[in-house]
Structures are given as structure tokens and as C-alpha cells.
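Here's a structure for you.
Of the protein chains in this complex, all but one are displayed in their positions.
Let's look at chain A:
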């Protein structure tokens, strides 16, 4: 009978319209989670706060030194240590490290190499002064004391 004529059914396949969204979502996820920290921190890092912050324009010129009390006190002791890349080093090794880091830069940029000192709040000036002496020996004299913006209470 004409009344029960079969209607042409729409294609029941899963829509692919959302695929781009899913892809973007994944893309954003990986963009956000990767790259940000390429190194495992072996020392404690509570960065001090200050007001007169300056931002460096060129990220490739920066090398990082992390200074603080080791997280694994049983293995490395409780005195502040210096971390360069993925290992803990002693102050005299900074000269060699500095030269290696400088060699990674383009020839024209070598004079602008900046060492970002990420120092824990609880460190005393003694180790910092040793590091600075070694940096002078390595002729890596541009130093950035890493710091976060201070929030005023008033």
C-alpha cells in the first residue's frame, strides 16, 4: 500500500565532521604538555620574587644553571648543589660547561650568551659567589637572576 512506502533512509555512517576538532584538541594538548620542561629538576626550586624584571628577547642565547638543595638528600647531601642540563656539577666544572654551551651558539651570538641562574630562596651567597667567579673565568658574564613578579599586598 502506498501509505507504507519505504522512505529513502539517510546514510547511517558516523559523521566525520568532528574529526578536525579532535585533531586540534590533541594538537593543543601536546603543544601544552611537551617542551615546557625538558629537564628533570634534581634540586629544589623556590624562585625568589622581585619587582624590576626584565625579559630577554632571544631564548636561544640562554643557558640555565639551577642551584638549590638536592631533592634526593640521601644521595646528594643537603648542601646546595648546581645542576647543569641533567647532572649535578661542582663549581670548577662550570668553566667547561660554559664553553660547551657557548660552542652551541652561532659565532656572532657568542658574546651575548646569557646564563640564567635559577636559584632557590634558601641558598646563601657563598655558593652563588663561587658560581659567579667561575662564570667570570668562563667569560660568560651576562647573568640573569631568574625571578618572578612580586605581588604587592597593599
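Simple rule for what comes next: contacts are C-beta pairs under 8 Å (C-beta built on N, C-alpha and C of every residue); 3 or more make two chains touch, one makes a residue touch a chain; residues count from 1.
Following the convention adopted for this analysis, contacts and distances are computed from a predicted model.
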Protein name (UniProt record) of the chain left out of view, among "Ring-1,2-phenylacetyl-CoA epoxidase subunit PaaB", "Biopolymer transport protein ExbD/TolR", "Protein FixA" or "ABC transporter permease": "Biopolymer transport protein ExbD/TolR"
Touching the absent chain when the full complex is considered, from A:42, A:94, A:113 or A:135: A:135
Positions on chain A where the hidden chain makes contact: 7, 9-10, 12, 14-15, 17-18, 21-22, 24-25, 28-29, 32-33, 36-37, 48, 50-57, 59, 62, 79, 114, 116-117, 119-126, 128-129, 132, 135-137, 139, 141-149
